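Then we have chain A:
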Amino acid sequence: TGDKAAETPASHITIGIPQDLDDGLDPHKVNAAGTREILFNVYEGLLKYNENGELIPALAEKYEADADGLTYTFSLRQGVKFHDGSTVTADDVVYSLNRLAGKETGEPLEGALANIASVEKTDDKTVTVKLTEPDADFLSYMTDAIIPASNADPETSVIGTGPYKFVSHTPQESVELESFDDYWGEKAHIKNITLKIISNADSIVMELKGGSADMFCRITDTQVKELEGSDFNIEKGTMNLVQALYLNNKYEPFSDPKVRQAICYAIDPQEIMDYVSGGDGTEIGSAMFPAFGKYYDESLNDTYNTDIEKAKSLLKEAGYENGFEFSITVPSNYQPHVATAEVIVEEMKKIGVTAKINLVEWDTWLSETYSERNYEATVIGVDASPLTARALLDRYKSDAHNNFVNFSSPEYDAALTAALSTTDDAAQTASYKQCLEILSKEAASAYIQDLPCYVAINKKITGYKFYPLYAQDFASLSLVTE
Partner candidate 1 sequence: MKIKSFVKRFFKKYHGFNFVCGLVICGIIFLAAFIAVFHTPYGSTEMNASLKFASPSFAHIFGCDNYGRDIFSRVLEGIRNTFFIALTTVFIGTFAGIVIGAGCGYYGGRLDHVLMRVNDALFAFPSVLLALVIISLLGPSSFNVTIALGIAFIPSFARIVRSEYKKQAALDYVQSAKLMGAGDLRIIFVHILPNILPVLMSSVMIGFNNAVLAEAGLSYLGIGVQPPNASLGRMLSEAQSYIFTAPWYALFPGLMIIIMVLGFSLLSEGISENS
Partner candidate 2 sequence: MLLEVKDLTIEFHDHDSPEKVVKDVDFSLDKGEILGIVGESGSGKSMTAMAIAGLLPRKKLKTFGSIFFERKDLLKIPRSELRGLQGDEISVIFQEPMTALNPTMKIGKQVEESLFIHHKDMSDGDRKKVALKWLENVEMDDPARVYDAYPHELSGGMRQRVMIAAAMVSEPKLLIADEPTTALDVTVQAEIIKLLLKINELSKVAVLFISHDLSLIRQISHNVMVMQNGVIVEKGDTDMIFESPKEEYTKRLIAAIPEVRL
Partner candidate 3 sequence: MEKEKLIEGKGITVRFTNYTDGKRSIKTVLEDLDIDIYKGEILGLAGESGSGKSTLAKALLGIVPLASGTIETKTKSPQMIFQDPYSSLNPAKKISWIMEEPLKLKTSLSRTERRDRVSSMLKEVGLSDEFMIRKPSELSGGQRQRICIGTALMQEPEFIIADEPVSALDVTVQAQVLDLMGRLQDEKGFTVLFISHDLRTMYNFCDRIMILKDGKIAETGIPSELYRNPKHPYTKKLLESAGIRKNETV
(Lines give C-alpha, C1' and ligand atoms only; values in the text may rest on other atoms or scores of the structure.)
Protein backbone atom coordinates (compact mmCIF):
# COMPACT_ATOMS: atom_id res chain seq x y z
CA THR A 1 0.00 0.00 0.00
CA GLY A 2 3.05 2.21 0.25
CA ASP A 3 2.78 3.58 -3.22
CA LYS A 4 -0.75 4.86 -3.51
CA ALA A 5 0.55 8.24 -4.54
CA ALA A 6 1.93 6.60 -7.63
CA GLU A 7 -1.45 5.13 -8.50
CA THR A 8 -3.21 8.47 -8.54
CA PRO A 9 -0.46 10.88 -9.39
CA ALA A 10 -2.67 13.85 -10.18
CA SER A 11 -4.85 13.59 -7.08
CA HIS A 12 -5.82 16.92 -5.63
CA ILE A 13 -8.12 17.96 -2.80
CA THR A 14 -9.15 21.25 -1.25
CA ILE A 15 -9.35 21.56 2.50
CA GLY A 16 -11.04 24.52 4.10
CA ILE A 17 -9.31 26.15 7.02
CA PRO A 18 -10.83 28.87 9.21
CA GLN A 19 -7.88 31.25 9.47
CA ASP A 20 -5.01 32.25 7.33
CA LEU A 21 -1.50 31.22 8.29
CA ASP A 22 -0.98 34.80 9.16
CA ASP A 23 1.67 34.57 11.83
CA GLY A 24 4.40 33.57 9.46
CA LEU A 25 5.82 30.22 8.49
CA ASP A 26 8.95 30.05 10.61
CA PRO A 27 8.24 26.84 12.53
CA HIS A 28 10.12 28.05 15.56
CA LYS A 29 8.20 31.24 15.78
CA VAL A 30 4.61 30.40 14.92
CA ASN A 31 2.16 30.31 17.77
CA ALA A 32 -1.26 30.09 16.29
CA ALA A 33 -2.72 26.64 16.72
CA GLY A 34 -4.22 26.91 13.26
CA THR A 35 -0.80 27.40 11.74
CA ARG A 36 0.89 24.70 13.77
CA GLU A 37 -1.60 22.04 12.83
CA ILE A 38 -0.87 22.66 9.18
CA LEU A 39 2.89 22.87 9.57
CA PHE A 40 2.66 19.46 11.26
CA ASN A 41 2.71 18.07 7.73
CA VAL A 42 5.68 20.09 6.60
CA TYR A 43 8.09 19.98 9.53
CA GLU A 44 9.20 17.26 11.87
CA GLY A 45 11.23 17.14 15.03
CA LEU A 46 13.46 14.46 16.40
CA LEU A 47 10.32 12.91 17.77
CA LYS A 48 6.71 13.27 16.86
CA TYR A 49 3.28 12.51 18.29
CA ASN A 50 1.09 9.79 16.94
CA GLU A 51 -2.66 9.86 16.97
CA ASN A 52 -2.72 8.40 20.48
CA GLY A 53 -0.68 11.25 21.87
CA GLU A 54 2.40 9.06 22.26
CA LEU A 55 5.87 10.22 21.31
CA ILE A 56 7.36 8.18 18.51
CA PRO A 57 10.78 8.48 16.87
CA ALA A 58 10.92 10.66 13.80
CA LEU A 59 14.22 12.17 12.66
CA ALA A 60 15.81 10.45 15.64
CA GLU A 61 15.78 6.71 15.24
CA LYS A 62 16.10 6.25 18.98
CA TYR A 63 17.10 8.17 22.07
CA GLU A 64 18.45 7.50 25.54
CA ALA A 65 18.14 9.45 28.75
CA ASP A 66 20.56 9.32 31.64
CA ALA A 67 19.26 8.29 35.02
CA ASP A 68 19.69 11.77 36.45
CA GLY A 69 17.47 13.12 33.71
CA LEU A 70 20.06 15.69 32.61
CA THR A 71 21.57 14.14 29.47
CA TYR A 72 19.72 12.91 26.40
CA THR A 73 21.40 11.19 23.44
CA PHE A 74 19.63 11.09 20.08
CA SER A 75 20.67 8.74 17.25
CA LEU A 76 19.65 10.24 13.93
CA ARG A 77 17.83 8.38 11.24
CA GLN A 78 20.03 8.06 8.18
CA GLY A 79 19.33 9.34 4.68
CA VAL A 80 16.48 11.65 5.62
CA LYS A 81 16.06 14.37 3.00
CA PHE A 82 14.97 17.98 3.36
CA HIS A 83 12.46 19.27 0.81
CA ASP A 84 15.28 20.99 -1.02
CA GLY A 85 16.98 17.64 -1.56
CA SER A 86 19.79 18.01 0.96
CA THR A 87 20.30 15.39 3.62
CA VAL A 88 19.59 16.01 7.30
CA THR A 89 22.86 16.11 9.23
CA ALA A 90 23.74 16.32 12.88
CA ASP A 91 24.75 19.92 12.25
CA ASP A 92 21.22 20.79 11.19
CA VAL A 93 19.91 19.28 14.41
CA VAL A 94 22.41 21.16 16.54
CA TYR A 95 21.59 24.38 14.68
CA SER A 96 17.85 23.93 15.12
CA LEU A 97 18.01 23.09 18.82
CA ASN A 98 20.37 25.95 19.50
CA ARG A 99 18.09 28.30 17.63
CA LEU A 100 15.13 27.14 19.70
CA ALA A 101 17.05 27.43 22.94
CA GLY A 102 18.24 30.89 21.95
CA LYS A 103 21.86 30.00 22.41
CA GLU A 104 23.03 32.72 20.00
CA THR A 105 20.56 35.49 20.59
CA GLY A 106 19.99 34.88 24.30
CA GLU A 107 16.28 34.87 23.68
CA PRO A 108 14.88 31.34 23.53
CA LEU A 109 12.27 30.85 20.79
CA GLU A 110 10.83 28.03 22.88
CA GLY A 111 10.70 29.17 26.49
CA ALA A 112 10.91 25.70 27.99
CA LEU A 113 14.14 24.97 26.13
CA ALA A 114 16.01 27.72 27.94
CA ASN A 115 16.71 24.80 30.22
CA ILE A 116 19.15 23.35 27.66
CA ALA A 117 22.74 23.70 28.83
CA SER A 118 24.39 22.51 25.65
CA VAL A 119 23.75 20.70 22.38
CA GLU A 120 26.63 18.71 20.97
CA LYS A 121 27.26 16.71 17.90
CA THR A 122 28.90 13.54 19.13
CA ASP A 123 29.38 12.10 15.67
CA ASP A 124 27.66 12.35 12.30
CA LYS A 125 24.69 10.40 13.52
CA THR A 126 24.49 11.31 17.19
CA VAL A 127 23.53 14.44 19.04
CA THR A 128 23.74 14.92 22.81
CA VAL A 129 21.65 17.42 24.72
CA LYS A 130 22.49 18.46 28.28
CA LEU A 131 19.96 20.14 30.57
CA THR A 132 20.59 22.39 33.55
CA GLU A 133 17.91 20.67 35.62
CA PRO A 134 15.73 17.63 35.08
CA ASP A 135 12.50 18.20 33.18
CA ALA A 136 9.89 15.48 32.83
CA ASP A 137 8.38 17.26 29.85
CA PHE A 138 11.62 17.78 27.98
CA LEU A 139 10.97 15.16 25.34
CA SER A 140 7.66 16.65 24.30
CA TYR A 141 9.60 19.70 23.14
CA MET A 142 11.77 17.52 20.93
CA THR A 143 8.84 17.51 18.51
CA ASP A 144 9.91 21.02 17.47
CA ALA A 145 11.00 21.32 13.87
CA ILE A 146 14.45 20.52 12.55
CA ILE A 147 15.38 22.94 9.79
CA PRO A 148 18.45 23.14 7.56
CA ALA A 149 21.33 25.08 9.09
CA SER A 150 21.90 26.68 5.73
CA ASN A 151 18.44 28.21 5.50
CA ALA A 152 18.96 31.90 6.13
CA ASP A 153 15.33 32.87 6.23
CA PRO A 154 12.93 30.14 7.36
CA GLU A 155 10.13 32.68 7.11
CA THR A 156 10.15 32.77 3.34
CA SER A 157 11.85 29.56 2.29
CA VAL A 158 9.90 26.83 3.93
CA ILE A 159 12.11 23.73 4.03
CA GLY A 160 11.22 20.87 6.28
CA THR A 161 11.29 17.09 6.19
CA GLY A 162 7.60 16.29 6.49
CA PRO A 163 5.43 14.30 4.06
CA TYR A 164 4.22 17.47 2.38
CA LYS A 165 6.23 20.31 1.04
CA PHE A 166 5.14 23.89 0.94
CA VAL A 167 4.48 25.33 -2.53
CA SER A 168 2.92 28.77 -2.13
CA HIS A 169 0.84 31.00 0.06
CA THR A 170 -1.53 33.68 -1.13
CA PRO A 171 -2.52 35.69 1.93
CA GLN A 172 -6.21 35.48 2.77
CA GLU A 173 -6.76 33.09 -0.09
CA SER A 174 -4.96 29.80 -0.02
CA VAL A 175 -1.91 27.69 0.71
CA GLU A 176 -0.68 25.03 -1.70
CA LEU A 177 1.01 21.84 -0.53
CA GLU A 178 2.52 19.02 -2.56
CA SER A 179 3.50 15.57 -1.41
CA PHE A 180 7.23 15.03 -0.89
CA ASP A 181 8.48 12.16 -3.00
CA ASP A 182 11.66 11.56 -0.98
CA TYR A 183 9.89 11.33 2.35
CA TRP A 184 11.63 8.87 4.65
CA GLY A 185 8.51 7.24 6.06
CA GLU A 186 5.19 6.25 4.56
CA LYS A 187 4.61 8.68 1.74
CA ALA A 188 1.49 10.81 1.45
CA HIS A 189 -1.27 9.43 -0.79
CA ILE A 190 -2.64 12.63 -2.16
CA LYS A 191 -0.42 14.60 -4.45
CA ASN A 192 -1.69 18.13 -4.12
CA ILE A 193 -3.55 19.82 -1.35
CA THR A 194 -5.02 23.29 -1.48
CA LEU A 195 -5.79 24.82 1.86
CA LYS A 196 -8.51 27.31 1.25
CA ILE A 197 -9.18 30.02 3.79
CA ILE A 198 -12.87 30.22 4.61
CA SER A 199 -12.95 32.87 7.28
CA ASN A 200 -16.68 33.32 7.35
CA ALA A 201 -18.06 30.49 9.44
CA ASP A 202 -21.50 31.03 7.96
CA SER A 203 -20.40 30.17 4.48
CA ILE A 204 -18.67 26.87 5.33
CA VAL A 205 -21.71 24.72 4.63
CA MET A 206 -22.37 26.47 1.37
CA GLU A 207 -18.81 26.00 0.25
CA LEU A 208 -18.80 22.34 1.17
CA LYS A 209 -22.15 21.65 -0.44
CA GLY A 210 -21.30 23.78 -3.40
CA GLY A 211 -18.21 21.67 -3.93
CA SER A 212 -15.53 24.26 -3.46
CA ALA A 213 -14.03 22.43 -0.49
CA ASP A 214 -13.65 18.70 0.13
CA MET A 215 -13.01 18.80 3.82
CA PHE A 216 -13.31 21.10 6.78
CA CYS A 217 -12.03 20.40 10.26
CA ARG A 218 -14.01 21.55 13.27
CA ILE A 219 -17.50 22.36 12.19
CA THR A 220 -20.36 22.89 14.61
CA ASP A 221 -23.16 20.46 15.33
CA THR A 222 -25.65 22.60 13.45
CA GLN A 223 -23.39 22.57 10.46
CA VAL A 224 -23.29 18.82 10.83
CA LYS A 225 -27.08 18.82 10.62
CA GLU A 226 -27.00 21.01 7.57
CA LEU A 227 -24.66 18.57 5.87
CA GLU A 228 -26.91 15.57 6.52
CA GLY A 229 -27.68 13.67 3.39
CA SER A 230 -24.94 15.28 1.36
CA ASP A 231 -21.68 13.95 0.00
CA PHE A 232 -19.96 14.30 3.31
CA ASN A 233 -19.01 11.92 6.08
CA ILE A 234 -18.77 13.39 9.49
CA GLU A 235 -15.91 12.20 11.68
CA LYS A 236 -16.40 12.82 15.32
CA GLY A 237 -13.65 13.45 17.83
CA THR A 238 -12.98 15.82 20.67
CA MET A 239 -11.54 19.29 20.65
CA ASN A 240 -9.23 18.55 23.57
CA LEU A 241 -9.84 21.66 25.46
CA VAL A 242 -11.16 22.71 28.80
CA GLN A 243 -14.24 24.76 28.26
CA ALA A 244 -15.38 26.57 31.35
CA LEU A 245 -17.04 29.63 32.65
CA TYR A 246 -13.80 31.09 33.90
CA LEU A 247 -14.38 33.30 36.90
CA ASN A 248 -12.09 36.13 37.84
CA ASN A 249 -11.21 35.07 41.38
CA LYS A 250 -10.28 38.63 42.25
CA TYR A 251 -13.66 40.06 41.23
CA GLU A 252 -15.86 40.84 44.21
CA PRO A 253 -18.47 38.11 44.49
CA PHE A 254 -16.23 35.51 42.86
CA SER A 255 -13.48 36.05 45.41
CA ASP A 256 -15.72 34.07 47.74
CA PRO A 257 -15.39 30.30 47.01
CA LYS A 258 -19.00 29.85 48.12
CA VAL A 259 -20.18 32.05 45.34
CA ARG A 260 -18.06 30.18 42.83
CA GLN A 261 -19.45 26.89 44.11
CA ALA A 262 -22.97 28.23 43.84
CA ILE A 263 -22.32 29.06 40.21
CA CYS A 264 -21.02 25.53 39.67
CA TYR A 265 -24.15 24.08 41.21
CA ALA A 266 -26.33 26.26 39.01
CA ILE A 267 -24.66 25.29 35.78
CA ASP A 268 -25.86 22.15 34.11
CA PRO A 269 -23.19 20.93 31.68
CA GLN A 270 -25.55 18.44 30.14
CA GLU A 271 -28.05 21.19 29.28
CA ILE A 272 -25.27 23.26 27.77
CA MET A 273 -24.08 20.30 25.72
CA ASP A 274 -27.61 19.72 24.52
CA TYR A 275 -27.93 23.25 23.23
CA VAL A 276 -24.40 23.90 22.10
CA SER A 277 -22.99 20.64 20.86
CA GLY A 278 -25.99 18.55 20.12
CA GLY A 279 -25.42 16.57 23.34
CA ASP A 280 -22.09 15.33 22.05
CA GLY A 281 -19.56 17.00 24.35
CA THR A 282 -17.78 15.30 27.24
CA GLU A 283 -18.49 16.64 30.66
CA ILE A 284 -15.44 17.66 32.68
CA GLY A 285 -15.21 18.51 36.34
CA SER A 286 -11.78 20.04 36.47
CA ALA A 287 -9.05 21.49 34.30
CA MET A 288 -8.28 18.29 32.40
CA PHE A 289 -9.84 16.71 29.32
CA PRO A 290 -10.34 12.98 28.83
CA ALA A 291 -7.67 12.56 26.18
CA PHE A 292 -5.19 12.72 29.03
CA GLY A 293 -6.43 9.39 30.32
CA LYS A 294 -3.61 9.31 32.79
CA TYR A 295 -4.75 12.38 34.72
CA TYR A 296 -8.40 12.67 33.83
CA ASP A 297 -10.57 11.88 36.81
CA GLU A 298 -14.17 11.24 35.90
CA SER A 299 -15.34 11.31 39.49
CA LEU A 300 -14.69 15.03 39.64
CA ASN A 301 -17.66 15.49 37.31
CA ASP A 302 -19.87 14.82 40.29
CA THR A 303 -18.43 17.43 42.63
CA TYR A 304 -21.19 19.80 41.65
CA ASN A 305 -24.20 17.99 40.33
CA THR A 306 -26.75 20.57 39.34
CA ASP A 307 -28.67 21.62 42.42
CA ILE A 308 -30.45 24.94 42.38
CA GLU A 309 -31.44 24.80 46.06
CA LYS A 310 -27.88 24.12 47.12
CA ALA A 311 -26.69 26.99 44.96
CA LYS A 312 -29.21 29.35 46.49
CA SER A 313 -28.29 28.39 50.02
CA LEU A 314 -24.60 28.86 49.23
CA LEU A 315 -25.35 32.30 47.89
CA LYS A 316 -27.29 33.05 51.02
CA GLU A 317 -24.38 31.96 53.16
CA ALA A 318 -22.12 34.24 51.17
CA GLY A 319 -24.52 37.11 51.70
CA TYR A 320 -25.90 37.27 48.17
CA GLU A 321 -29.35 35.91 48.75
CA ASN A 322 -30.75 38.60 46.49
CA GLY A 323 -28.37 37.66 43.77
CA PHE A 324 -25.95 39.92 41.96
CA GLU A 325 -25.02 40.96 38.50
CA PHE A 326 -22.02 40.06 36.45
CA SER A 327 -21.01 40.13 32.84
CA ILE A 328 -19.61 37.30 30.78
CA THR A 329 -17.00 38.43 28.29
CA VAL A 330 -16.93 36.20 25.22
CA PRO A 331 -14.88 36.47 22.05
CA SER A 332 -17.44 36.94 19.33
CA ASN A 333 -15.71 34.74 16.79
CA TYR A 334 -16.13 31.50 18.81
CA GLN A 335 -19.72 30.54 18.24
CA PRO A 336 -19.82 27.60 20.71
CA HIS A 337 -18.57 29.81 23.50
CA VAL A 338 -21.10 32.51 22.71
CA ALA A 339 -23.83 29.91 22.67
CA THR A 340 -22.61 28.48 25.99
CA ALA A 341 -22.73 31.92 27.50
CA GLU A 342 -26.30 32.37 26.28
CA VAL A 343 -27.37 29.17 28.01
CA ILE A 344 -25.51 30.18 31.17
CA VAL A 345 -27.37 33.49 31.25
CA GLU A 346 -30.63 31.54 31.38
CA GLU A 347 -29.31 29.15 34.04
CA MET A 348 -28.16 32.04 36.22
CA LYS A 349 -31.66 33.44 36.23
CA LYS A 350 -32.77 30.36 38.15
CA ILE A 351 -30.63 31.29 41.13
CA GLY A 352 -31.49 34.94 40.93
CA VAL A 353 -28.19 36.02 39.42
CA THR A 354 -28.26 38.33 36.45
CA ALA A 355 -25.60 37.64 33.90
CA LYS A 356 -25.00 39.79 30.87
CA ILE A 357 -23.03 38.92 27.79
CA ASN A 358 -20.32 41.18 26.57
CA LEU A 359 -19.15 40.18 23.12
CA VAL A 360 -15.67 41.35 22.26
CA GLU A 361 -13.32 40.86 19.40
CA TRP A 362 -10.75 38.12 19.84
CA ASP A 363 -7.97 40.65 20.09
CA THR A 364 -9.73 42.69 22.70
CA TRP A 365 -10.33 39.49 24.61
CA LEU A 366 -6.63 38.67 24.43
CA SER A 367 -5.45 41.98 25.71
CA GLU A 368 -8.23 42.99 28.08
CA THR A 369 -9.40 39.70 29.47
CA TYR A 370 -6.45 37.39 29.15
CA SER A 371 -3.55 39.74 29.49
CA GLU A 372 -4.94 42.54 31.64
CA ARG A 373 -7.39 40.26 33.50
CA ASN A 374 -9.88 43.04 33.33
CA TYR A 375 -13.11 41.00 33.35
CA GLU A 376 -15.66 39.37 35.59
CA ALA A 377 -16.24 36.06 33.91
CA THR A 378 -15.53 34.61 30.52
CA VAL A 379 -16.33 31.50 28.51
CA ILE A 380 -13.38 30.08 26.67
CA GLY A 381 -11.64 26.79 25.98
CA VAL A 382 -8.10 26.24 27.19
CA ASP A 383 -5.94 23.77 25.33
CA ALA A 384 -2.67 22.02 26.08
CA SER A 385 0.28 22.95 24.00
CA PRO A 386 2.57 21.13 24.16
CA LEU A 387 0.71 18.04 25.07
CA THR A 388 1.61 18.01 28.76
CA ALA A 389 -0.40 18.25 31.94
CA ARG A 390 1.86 21.06 32.93
CA ALA A 391 0.61 23.21 30.10
CA LEU A 392 -2.89 22.91 31.50
CA LEU A 393 -2.14 23.21 35.18
CA ASP A 394 0.72 25.69 35.30
CA ARG A 395 -1.65 28.56 34.87
CA TYR A 396 -3.35 28.09 38.23
CA LYS A 397 -0.18 28.77 40.18
CA SER A 398 -0.66 31.98 42.15
CA ASP A 399 2.15 33.80 40.41
CA ALA A 400 1.92 32.29 36.93
CA HIS A 401 2.00 34.91 34.22
CA ASN A 402 -0.92 33.30 32.49
CA ASN A 403 -3.04 32.76 35.61
CA PHE A 404 -5.83 34.81 34.10
CA VAL A 405 -8.44 33.54 36.57
CA ASN A 406 -6.34 34.90 39.45
CA PHE A 407 -6.63 31.62 41.28
CA SER A 408 -4.61 31.56 44.42
CA SER A 409 -4.20 28.59 46.74
CA PRO A 410 -1.00 27.74 48.66
CA GLU A 411 -2.14 24.15 48.78
CA TYR A 412 -2.33 24.08 44.99
CA ASP A 413 1.02 25.77 44.56
CA ALA A 414 2.62 23.14 46.76
CA ALA A 415 1.03 20.26 44.89
CA LEU A 416 2.07 21.67 41.55
CA THR A 417 5.66 22.25 42.65
CA ALA A 418 5.78 18.67 43.83
CA ALA A 419 4.57 17.44 40.48
CA LEU A 420 7.07 19.47 38.53
CA SER A 421 10.12 18.63 40.56
CA THR A 422 9.84 14.86 40.52
CA THR A 423 10.96 12.60 37.73
CA ASP A 424 9.05 9.70 39.15
CA ASP A 425 6.07 9.15 36.94
CA ALA A 426 3.71 7.72 39.54
CA ALA A 427 4.43 10.44 42.06
CA GLN A 428 3.98 13.06 39.41
CA THR A 429 0.66 11.65 38.30
CA ALA A 430 -0.55 11.61 41.86
CA SER A 431 0.44 15.22 42.41
CA TYR A 432 -1.28 16.36 39.21
CA LYS A 433 -4.43 14.52 40.24
CA GLN A 434 -4.27 16.30 43.57
CA CYS A 435 -4.04 19.61 41.72
CA LEU A 436 -7.14 18.78 39.75
CA GLU A 437 -9.01 17.86 42.89
CA ILE A 438 -8.12 21.17 44.49
CA LEU A 439 -9.30 23.09 41.45
CA SER A 440 -12.57 21.24 41.53
CA LYS A 441 -13.11 21.58 45.26
CA GLU A 442 -12.24 25.27 45.35
CA ALA A 443 -14.32 25.84 42.21
CA ALA A 444 -11.56 27.81 40.58
CA SER A 445 -13.97 28.16 37.70
CA ALA A 446 -17.11 26.43 36.51
CA TYR A 447 -15.81 23.63 34.29
CA ILE A 448 -18.18 22.54 31.63
CA GLN A 449 -17.07 20.27 28.86
CA ASP A 450 -14.59 19.18 26.28
CA LEU A 451 -16.32 20.24 23.09
CA PRO A 452 -16.88 17.66 20.41
CA CYS A 453 -15.00 18.08 17.22
CA TYR A 454 -16.65 17.29 13.93
CA VAL A 455 -14.77 16.99 10.70
CA ALA A 456 -16.63 17.06 7.44
CA ILE A 457 -14.90 14.92 4.83
CA ASN A 458 -16.08 14.27 1.35
CA LYS A 459 -17.03 10.62 0.89
CA LYS A 460 -14.29 10.26 -1.70
CA ILE A 461 -11.62 10.72 0.97
CA THR A 462 -10.76 8.28 3.76
CA GLY A 463 -8.15 7.85 6.43
CA TYR A 464 -8.75 10.88 8.61
CA LYS A 465 -7.07 10.60 12.02
CA PHE A 466 -7.79 12.62 15.11
CA TYR A 467 -4.84 13.74 17.17
CA PRO A 468 -5.16 14.75 20.80
CA LEU A 469 -3.26 17.93 20.01
CA TYR A 470 -3.34 20.53 17.30
CA ALA A 471 -2.34 18.49 14.28
CA GLN A 472 -3.98 17.65 11.00
CA ASP A 473 -2.34 14.64 9.46
CA PHE A 474 -2.88 15.04 5.73
CA ALA A 475 -0.49 12.22 4.91
CA SER A 476 -2.94 9.67 6.21
CA LEU A 477 -5.68 10.82 3.87
CA SER A 478 -6.29 8.96 0.66
CA LEU A 479 -8.84 8.88 -2.09
CA VAL A 480 -11.34 6.06 -2.22
CA THR A 481 -10.60 4.09 -5.33
CA GLU A 482 -13.55 2.31 -6.79
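Everything that follows uses one rule, which is that a residue touches a chain if its C-beta (ideal position, glycine included) is under 8 Å from a C-beta of that chain, and two chains touch if they have at least 3 such contacts; residues count from 1.
If you want to know what made the cut, all candidates are chains of the complex that A comes from, given by their letters.
These numbers were taken from a predicted model, which means no experiment stands behind them.
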item: Of 1, 2 or 3, the one touching chain A somewhere in this complex; value: 1
item: In the complex with candidate 1, residue positions of chain A that touch it; value: 201-202, 205, 220, 222-223, 225-226, 271, 274-275, 332-333, 335, 338-339, 341-343, 345-346, 356-361, 364
